[in-house]
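Note that one protein chain of the assembly has been removed; the remaining protein chains are unaltered in position.
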């Protein structure tokens, strides 16, 4: 990699990844490796992935490593891994989010840690970027459950606005390995080039996001981007290597990896 | 009914029933009626029954009516309604119980109430009467989650012993409409006469249990029985009527309906 | 009811209802009553409702009563009863439809009958009225599985067109108790007045549909409607009474209740 060292424009950045994405006998097998890299863990809550044992193990390891725990709430769709958008009524969606937050919070308390933020997963993540109704339901559920929870959200999303209306703290999220549309939305996974795998390219993009607050969209335009937390993926051994590559490059640039929520007590 | 009024040997008894036993579009339709009768609600937690909306509604109504909330933890088997005994490893069973306790506790807090006890459901209830391993796992999970929780348990059960070893408070439970074996175990549902439906007969049995601490087993022997809480069922309109009948008879005998856990703060 | 007897414009009409909509311990309890009324049974296949026992019982009773069996294929969403629209990729939707058709067909063969038609359920039914992609996937799956199967479909739907392109026989369906938009689509359940419960009114509408091929839309306009089969519901005791009321009125008008598929062998 040939990035020129820059004067660090910031002291620290949060690196988050999806955890507890197994179910029963199935697992991506990357939880322990990821938890050695990231500062924040988006823990599945049993709706799109994660059974009680998988979840508890991930939370226990996160607690031991002082990784900040967030609730990765998703659609109730194991078969589709939460990646199929669903028309769920607002009140039912609220209940689903509250159930998932409840389940994870109890386990976190038992394991000596605390859920500090919420990040919608998969199709729900993408939907609350643009769907005001589902975004409002998610934000209202979070605020009702615990107004001290932060929300991880895409720049300019409906969820961002709804969360702020409820007085929730919002963390702006950027994606290490995903292409952006010029609008700032993520390019859908079905679009060619939507997911990047080349370590140097991905790392270069992350450094530019974190240090210069900009990213090159899929059509070549440079867009401005606010970043409190960078999402790295971990659903394959290659993805973990990529995450490690990004983490090392950030540290090399003098940027510490840390959650802005670590010190805050949310309960 | 022609029960002769007796000098009340006790001031109060707890009446418990199973709540939130619907799922999605399905429901027994009796939650609201039951919550007008009982003093304790065994709320399903999503494993054998209960989706987030069903559970939240039941908890909210219980809170409004000052009915004590308990976690009705069960095997993860919607199709079998938790009535099929499963060989689950102790550590997995612990995680399953913790997950269910967590989910219900978060919802209870949100609705302004607290989970105060745990009662295993269906096949798990029967299994922890005799299976030391599963009983130990359930008791350990409860103690790990919250040692202030009480446990509703059958006289002489393995769960009773395991719970006491963990320092948990145990409430002795008796069943209004179920026949007993001379051993004090419940007669299995598959046995003829295992479930009773005749209001006067059921009520007479409950009065004798509560006032005289004895019950006539299926073979005619009279067995001694300790009773802190009487379980009434509610999975049909007829069952609700039966529950109401029992409740009225108790009150008529001067026995108040109240949970012994109401005043205790468990968290 | 005060309908004036009309010269029957047709000799027979098909009456269909949804069957096997229970799951495990849960049931609407109306299967046997409905099968005494209708000529065609839309049998759930385990995705939105229906477990193996529920399905087999419904099919066995349908076979005994010579009621024509259809596959009521739905989204894989027990919690939402298949009533939440899902963005499922075409190839996955094909596999889901094929799996459901397979499961029901094997059971039907065992019970001495044959699956003769397919009707999408709930949100899938509504979606394939307008979503060309999902409609094409459903039609292609049906044609691949058995080109002798008929398709029950709303007038003017995308599924109707896609089915015809695959050479599938299409039966036009009308709904006894649902309001129509002037476009011929069903008024969404969330719209006031979308579902009717008044027996005389519902029956009058059915007679007009069947005998005169027209229906009054929710805004008062009279729209033309082709009807091979009328759907009656059965998810409550009241619904069964309504179905019976409609059936009796049709017979009184000299219209026989029969499936046009009964004689055809599809395998």
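When the chains are written out, they are named A, B and C in that same order, and each has its own residue count from 1.
We adopt the following convention: contacts are C-beta pairs under 8 Å (C-beta built on N, C-alpha and C of every residue); 3 or more make two chains touch, one makes a residue touch a chain.
The structure presented is a predicted model; accordingly, all values stated were derived computationally and were not measured.
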| item | value |
| --- | --- |
| Among B:86, B:130, B:181 or B:196, the residue in touch with the chain that has been omitted | B:86 |
| Touch with the omitted chain, as defined above, among B:19, B:35, B:101 or B:123 | B:123 |
| Sole residue of C:28, C:75, C:125 or C:145 that reaches the chain not shown, by the stated touch rule | C:145 |
| Residue of C:110, C:222 or C:251 in touch with the missing chain, whole complex considered | C:110 |
| Residue in contact with the excluded chain [from C:92, C:185 or C:235] | C:92 |
| For chain B, residues in touch with the removed chain | 76-77, 79-80, 84-88, 92, 123 |
| Residues belonging to chain C that touch the chain removed from view | 46, 51-53, 55-56, 91-92, 95-96, 98-99, 101-107, 109-110, 144-145 |
| Residues of chain A in contact with the chain not shown | 22-27, 49, 51, 78-81, 83, 235 |
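Rule of thumb we're sticking to: only the chains that are shown with their structure count from here on.
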| item | value |
| --- | --- |
| Cα-centroid distance, chain A relative to chain C, in whole angstrom | 43 |
| Mean-CA-position distance for chain B and chain A (Å) | 40 |
| Where chain C touches two or more other chains at once, by residue number | 79-80 |
